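I have a structure I would like to understand better, so I am pasting it below and will then ask my questions one at a time.
Complex shown without one protein chain; remaining protein chains in place.
Up next is chain A:
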Amino acid sequence: MRNYIVVACGIIAACQSAFAQKTDSSVNYNVYKSLLLREVYIQPGKSVSQSNEELQTGGLQALSDQILERNPGINMIRRGNFAMEPSIRSLSGGRITMTIDGMRIFGACTDRMDPVSSYIEPTNLESILVSFSPGEDLHGTSIGGGVDFKLKEPKFTEGSQLNGMVGSGFESNGNAGQLLAGIEYSSADFAFHADGIYRRSSNYHAGRGTEVFFSQYQKWNGNISVKAKTGLNSYIKADYVQDEGRDIGYPALTMDVGFAKAKIAALSYMQKDPETHTMWETKVYYNFIDHAMDDTRRPVEQVAMHMDMPGTSRTFGAFSSISFKLREHHYFKFQLDGFSNKLSAEMTMYPENAAPMFMYTLPDPARTSIGFDFSDKVFLNSRASIKIGGRLEYLHDFLFTQAGKDQVSGLYNGDISRQRWMKNLSIQGSFHVSPRFDLSAQVAAGARAPTLQEEYSFYIYDRLDGHDYIGNPQLKQEKSINLDLNANFHTKEFKAETNVFSYFLRDYITGSILPGYSTMTIGANGVKQFINISSARLYGAALALSWSPFPAFNITSTNTYTRGTDHRANALLLIAPLKSVNTVSFQAGRGTIFHVESVSNARQNRVNTELYGETPTKGSTILNFGASRNLLFTPAKVLKLSGGVTNLMDSQYSQHLDIMKVLRPGRNFFVRMTLLF
């Protein structure tokens, strides 16, 4: 028994083993969606072996949301057909971090209409890295890990080289389509990459022909990245991403979006020393998000009173991270980072025959942070390794204008700025029991600060429970102890991964009714304030199986389950039910791949309507079918064709994390083509 514990404490992280499998060419092509992977590579390759995973990720043409949703640990909170919000093991919002290439960036919308993932396109990306635990190479303190979007990185090449890509796709449901193009120039000491994409969609139809009104969107996105060598092993890189959405409908909410714009800029300096395995990256960055909600397209009878609700978010930050080999089998990494984020959101209502009514919904709150991050990895022997990671962060929250302070003088007394120290720590052990079997375990102590919204919201309406929310500057940080166990078994034909996890949360932040307060929003049920409840628990499991009896054929099944309860055993909010994704894929001849997939969600009955306004959600199963083919004109020129149908049976359904149970799309045919040259 004691041996077991010792073993369990000395095992490799699932992400490492998974990463290793990624490079194992015999199982290369179906690795993504089937297993509990942590990193999804985005860029299209020219080889056939990658086609299947590209079919899963939609080439570059699916939305970032849709790619994220394919990760077994992730569910998306849907408020419409656009800008879905990732939920990692049913943790979302401030409990996870979302970064772009390590840069902190925060949405500007008070109604959570613009998660960071909505401002980044697959064309901008090299990969998406998901971590499920705090203290795991992250760029911020968290409870449940986070997502880092790795920006495209053009490569230096021996001779000079010019590559390009154009693509287009069409979807029958909603007459949606996209056009994209990219170009990359590389030489020995200079590299350049640029890409752009335009997307649009009309209202889509749910199953059995029901039109979902206000589900349209339009956007464009562009990205430029320039790299120049400054020495044998060093270079500078500049990145600029601009993303502009317009006329975006949110059927689950009472308002739509007039525009949502992001400007993201970064300048990095990278130094590498292959001999000592040293990598030193320093980055400064700035991003600006401008968001404006709009109710002018809604029918007059749906709009109790016309209002404007603009919001902005500005973040300036920098970090420097260095990783090196301390000695044989011992790697060390540390990072110093800091950022300053300023939010502002306001509302102006226009009553008939009375003066316009103005207020801040976010009264100019700001957060500055300085953080220190380290991770230390030691290979104890050829079978066992241990990794320790931690983060210490100092945060200062305050209101940066007098107008903001004046407004909240009616809610809070005294100094409402807050300073706090945050700590994350994780210890992870991995152990290869045999060449086919490995185990890993992780214990982590997570903590997260309340978000600026949780601290300083001013009557922000939440459609889900119909309450106006007031922030609470007195909130304590939320803390957790996380346990994570992984067992992986793999042979050439068969793979099984299991993962069991639990989060023991203390000072869990949630909304609580504030009696005696009158609502601001017309028709709201009441006013809630964010408070700490003593504890909450979240636990769950994932099981992934993959079977390839012969190389051209593969069956995979991923199953995930989470369950959350608060200190009084009430069900927590937005907890995804059991989800099962089962896929059969088959490679026919040279370069043609077919796949059939079923996505099932069990019924979710564990809800607390009284506390959180949630109602049970029916179970659902949909069937998807897809095929892709690569046409090679020359080794350098590849035309990728794919097509298929999602929700083949035209089921009318919604999932539990779909706000207001807005129906998901019904049957949808799609065709996509991408030319790489």
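Everything below uses one rule, namely that a contact is a pair of C-beta atoms (placed from the backbone, for glycine too) under 8 Å apart; a residue touches a chain by one contact, two chains touch by 3 or more; residues count from 1.
Methods note: contacts and distances are computed from a predicted model.
A.B. asks: Identify the UniProt protein name of the omitted chain, choosing among "YeeE/YedE family protein", "YtkA-like domain-containing protein", "GMC family oxidoreductase" or "Tripartite tricarboxylate transporter permease".
C.D. replies: "YtkA-like domain-containing protein"
A.B. asks: One chain isn't shown here. Among A:Ser382, A:Ser434, A:Ser518 or A:Thr634, which residue touches it?
C.D. replies: Missing-chain contact among the listed residues: A:Ser518.
A.B. asks: Out of A:Tyr459, A:Phe530, A:Tyr561 or A:Tyr653, which is the one that touches the chain we can't see?
C.D. replies: Of these options, the touching residue for the absent chain is A:Tyr459.
A.B. asks: From the listed residues A:Ala188, A:Met305 or A:Ala588, report the one that touches the chain absent from this view.
C.D. replies: Answering carefully, the residue with contact to the hidden chain is A:Met305.
A.B. asks: What residues on chain A make contact with the chain left out of this view?
C.D. replies: 305, 347, 349, 351-352, 354-360, 403, 405-411, 458-459, 516-520, 522
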